[in-house]
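Encoded as structure tokens, here's the structure I'll be asking about.
A single protein chain has been omitted; all remaining protein chains appear in their positions.
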Amino acid sequence: MSAPAPRLALVGIRRQYGPVIALDAASLTVQRGEVHALLGENGAGKSTMMKIVFGLEQPDAGTIHIDGDSAHIRSPRHAMRQGISMVQQHFALVDALTVAENVALGGTARLDLDATRAHIRELSAASGLPIDPDARVRDLTVGAQQRLEIIKALSRDTTILILDEPTAVLAPQEARELLTWMRRFATNGGTVILVAHKLREVLSVADRITVLRKGRTVFTGHARDTTESSLADAMLGGPDMSSADARVIGATRAHSRQAGHSSSSAKTRDVLVLTGVGVDDAQGVQRLRDVNVTVRAGEIVGVAAVEGAGQQELLRVMAGRTTPTRGTATLPSDVGFAPEDRHRDAIVLDATITENVALKGAGRRHGIIPWSALRDATRTLMRLRDVRAGDAQAAVRTLSGGNQQKLVLGRELSGSPEALVVESPTRGLDIRATADVHAALRAARDQGTAVIVYSSDLDEVLALADRVIVVAEGHVREVAADRDTVGRAMLAPADR
Amino acid sequence: MAACGSTKSAANDSAAAAPATLRVALLTPGPVSDQGWNGGAFAGLNMIHDSLGARVSHVQTKTPAEFDENFRLYGEQGYTLVFGHGFEYQDAAERIAQEFPRTQYVTTSGTRTSTNLTGLEFAFEDGAYLAGIIAGAATKTGTIGAIGGQEIPPVRRSFYAFEQGARSVNPSVKMITSYVGNWDDASAGKEQALAQIARKADIIFQNADAAGLGIFQAARESKGVRVFGTNGNQNAVAPEVVLGSVVIDLPRAFLLVAREIQAGTFKPRVISLGTASNVVRLELNPALRGTIPAPALLTVDSVTKLFVAGTFKAPIPPIAAIKP
Amino acid sequence: MMRIARMVLDPLLAGILSLLMLAALLVVSGYPVAESLTALWRGAFGSWSVIASGTLVRATPLLFAGLAIAVAFRAGILNIGAEGQLLIGAAAATAVAMIMPTSLGLAGALLVLLAGGLAGGAWAAVAALLRVRFGVLEVISTIMLNVIALNITGLLVRGPLQEPTRIFPQSALIDQALRLPRLIPGTRLHLGVALAVCCALGLAWFLRYTAPGFRLRMTGSNAAAAASAGGIDVRRVMFSAFVMSGALAGLGGAVEVTGVTYALYENLSPGYGYTAIAVALLARLNPASAIGAAVVFGSLEAGASAMQRDAQVPAGLVGVVEACVILMLLASEWIGAKVQGMRSLNRGGTPHDQVLEASSSPA
Partner (left out) sequence: MSSPALADFLDASVRSATPLLLAALGETVAERSGVINVGIEGTIIAGCLAGLVAATVVGPNAALLAAGIAGIGIALIFVVVAIGLAADQIITGTAITMLGLGLTSTLYRVIYGDGGAALSAPTLSVIGIPLLQDIPVVGRALFRQPLPTYLAELMVPAIWYWLHRTQSGLAIRATGENPGASLASGISTRRVQTTAVLFGGMCGGLAGGTLVLAQVGTFTEGMSAGRGFVAIAIVALGRWHPVGVAMAALVFGMASALQFLFQALNLNLPYQIFLALPYLLTLLALALTRGVYRAPAALGARKAVRG
């Protein structure tokens, strides 16, 4: 790699937020025509680094070189002018506008939607990413939205594409297609920077890998020279990693079934029974059809599904948050629920930890709230669940993502509910927090709680579940807990 | 005549009722830049200052809660004379007057009185009646109009008198009455006028304060339409269309009251000022005087004489006769 | 600590900035600066009498309306209809006072107040229903309901509620027995002032310590989480909060007619409902602090009148002063937030995550 200047090079990048150093002399070198993976724990500085590349943040020190020339990327607009685009985890799409309008958005030329439509069709055909230019974004599936993001980037003559956890929301089939496309994009001379958590995926697609730890670049090398465990060592900082963590990192190997078998044989009481349940959405579209599911005490039932298959509705029916349109749902009086979007659905960021704990059951509470007792209970809960924070009166906003999730699980498990419904429990969490959360779920199961877990990460479902049910096009069925079978079932509706 | 007032050393021997320095305050319900009701009162206040050397103060109130407050604070500060410029001040003045017996409270358009409360009534309807006589004679279409700001008693009375005046010379005359809904929206005033003009009104009597400017403008833009101004002398505002103004000489009225107070001869009562005291008068616009039928001018002169002699009063709407 | 410091420092900064602005305006328009500012102070705090009869009486409707705004905003409702709710409350109170037997004494007066509160709540319920049932943005519906309320008041004082002589566009005077008693004889300080303070403290207690108050706060902070994690019926909570907000404003209107004006007038409110937005903002939506905020604005209004009286500064400039105070308040809040933003990073948790979250979450 001596001859050509690297496509993009970050040298000695430092970024400080107040006293917190997010990036400290970090570096990244990306060559033309490669898929370069960027790894690191939560808070290692990946997002900050990508924001700097995309012009959303400015470094306090350090230099950026594009094709060997020193560059100063002032804004996203400026980044795009240099051929850099970024597909963020939360899509930056305007859902009231059409696909074509979203693609045209932010352009500099005169607005010509006919030309944009034609251009989209062209790009779509060339890249193998199908999309309808006239569809409204709010009607698109998540996968289609991601395709749109990429098309959007391509339409701007993007040569450096940053993808932030792109497969997190995709079905296995869609994820495979995306990885294939990435490969082809790179082969044709494009450059991809892939920010990811799933090591197996990274190893399957990346040419080279850079690992950040605590704001510093700790590893850069060819993918072919690394293994999952060496990467994990680099991310976590070596030998202090516990065996539990290792198990999670190699998720496929971390099934840990023994405990599940023993408990499910011991307790067979039916806790949660759905009979002929159907759910229609506001537009009258059937989201769930004739669902019959039974969950017993002391088992973890994993739910696998592609985005929008009806699992959201299923989980909400099971959690008692949605009343089925048809059929009957027999639920215990107390069902814990840890939804996927914590910040939106589970916690109140500006409220204190105590208030967030008090939120459980707030709808039924009467009279005066016994705050001092609740404060004590909260402190106990924090100790028990290892929620690290200054005090029970601290605002939840000041907690890390992992501690927030532990708090949510702790709250939902307080009072030992008979059932617990959990949705993507570790999305956005780092390895340590992931391990803690998994341990908590297993502990709940072992204490006799009926646990239902859905995750967009199929490996996580398989790692946790005693039994697996699959939701596809509103139909629900149980399948063997085997990766291939489940993956197939997710894509095909029940062939009864 | 004004010489005696200009010396501040009012060390007259007269009793404690006449304090050393006259202090006079005025409350108006609207801005004093309206060239009408409020502007006239403000001019009166300034005249009291200039002629009598009084210390004066003015406040524009927005809401009834401020009536009490300002009356009270002027009372506390020892003001001699406080004008509340409008019927709406009566209730508050009546309440507060009891608490500050050393201050004389005067409400214009007021009808109530006590030991230190005075109602200052204007026979504005006299002037409106005279304007009506001219309108009735001068209208070519047989339709006249009246536009008010809000429907309040003095306005309604003036409209009634205007109509009766017109009827007295032209029994078949038809009158259209409209209200703008406020006193500021000159654009809406203009539209009200245009709507009346479209219904054939060719002489319009306005009593809409600042919004009345829009009525003048409507007349300027329409052929053959004439207008009457009110409160102040508004003949100069649009000399080509204003036939005349029904003037309340507020400065004169205010000065009258203030003089009596300074002289120590003041007695609280209901003071009715009209044509006889020359406080209310119809001032014709000399430029357009020639367009008014001569008999109408003669009639106006003779009726004015009757008013002055007190042998005739302009009619007021029957409903106002019902007293609480 | 920092929060408390900011609650004092922000308004102080705003106050100083606004005074400078006012002084500049006075110089530009040619009014005597020192004399005007002295008048402003004397008119607001110059004597016990102006405090009791001016500032505190002015502050009362602002406090009621400010509490109305605060409780709505706390529940996540942008109720800018306090103005209309106040007017409707005043109208209803007057109507009930007209038919209420005077023999009931203070109980009768309380019933009159109750009527005002109920009517204000009912008026807010219209906007609440439009929001909860039909998804009409309350910012827009309440602006319209304000205009409608104003016109209804105009109709009432010329129609069913007009005084018996049917001459003046106002209601008859409310009977002595139904008026709120004076707290200090010889001043205008009436029972309503105490009532407003009680409402503020009661509301603060309600929000902090009761289950419905907690539901209201959680709904306002994050409706989705309140519904999902708390099992809270957020529509119901929002509806009730909206009605409660209207009831407070309506009560303010009722207190104004029974404690101050003693009759219904069309121009009863010079925009209390709008100034109250600034009151609530200054109090950071905290009901107890709203007492102080209402006094600040009450003193400003009383002081502004004094500027007219004693320094002949025209009424228009008074509006400019209030506007400046609000704008400076917003500016100083921003400055304060900047300063605090730097400091807050010193404290616990993982501020790093926090910063990332703040910069990545849309809207």
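Just so it is clear, A, B and C label the chains in written order, and each chain counts residues from 1 on its own.
Simple rule for what comes next: a contact is a pair of C-beta atoms (placed from the backbone, for glycine too) under 8 Å apart; a residue touches a chain by one contact, two chains touch by 3 or more.
Remember, predicted model here, so these are calculated numbers, not experimental data.
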Checklist entry - For the chain that does not appear here, which of the shown chains does it touch in the whole complex? => result A, B, C
Checklist outcome for this item: Checked against the full complex, the residue among C:36, C:53 or C:141 that touches the missing chain is C:141
Next on the checklist: In the whole complex, not just what's shown, which of B:106, B:213, B:279 or B:292 touches the removed chain?
Outcome noted: B:213
Next on the checklist: Going by the contact rule already stated, which one of B:50, B:191 or B:260 would touch the omitted chain in the full complex?
Outcome noted: B:191
Checklist entry - Which one, B:37, B:83 or B:179, makes contact with the chain that was left out? => result B:179
Item to check | Residue numbers in chain A that touch the chain omitted from display | outcome: 56, 75-77, 79-80, 86, 88, 90-97, 101-102, 104-111, 113, 152
Checklist entry - On chain C, what residues meet the omitted chain? => result 25, 29-30, 78, 80, 130, 133-137, 139-141, 143-148, 151-152, 154-155, 158-159, 271, 274, 277-278, 281, 314-324, 326-327, 330-331, 333-334, 359, 361-363
Item to check | Touch residues of chain B, complete complex, unshown partner | outcome: 30-35, 39, 42, 145, 176-179, 181-182, 184-192, 194-196, 198-199, 201, 210-211, 213-214, 216-217, 220, 236-238
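Assume only the chains that are shown with their structure count from here on.
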Checklist entry - Which chain has its C-alpha centroid at the greatest distance from the C-alpha centroid of chain C? => result A
Checklist outcome for this item: CA centroids of chain B and chain C: separation to the nearest Å works out as 37
Item to check | Centroid spacing, where centroids are CA-atom means, of chain A and chain B in whole angstrom | outcome: 77
Checklist entry - At which residue positions does chain B touch at least two other chains? => result none
Next on the checklist: Two-or-more-chain contact residues of chain C, please, as numbers and ranges.
Outcome noted: none
Next on the checklist: Under the definition above, what is the set of chain B residues touching chain C in their complex?
Outcome noted: 25, 31, 57-60, 62-70, 72-74, 76, 87-88, 91, 99, 150-153, 181, 319-320, 322-324
Item to check | List of chain C residues in touch with chain B within their complex | outcome: 43, 49-50, 53-54, 57-58, 61, 154, 158, 163-170, 173, 186, 188, 256, 260-263, 265-270, 302, 305-306, 308-310, 312, 314-316
Next on the checklist: Which residues of chain A touch chain C once you look at their complex with the stated criterion?
Outcome noted: 17-20, 22, 42-43, 47-48, 51, 56-57, 88-90, 92, 321, 337, 339, 343-351, 355, 358-369, 371, 389-390, 394, 397-401, 408, 411
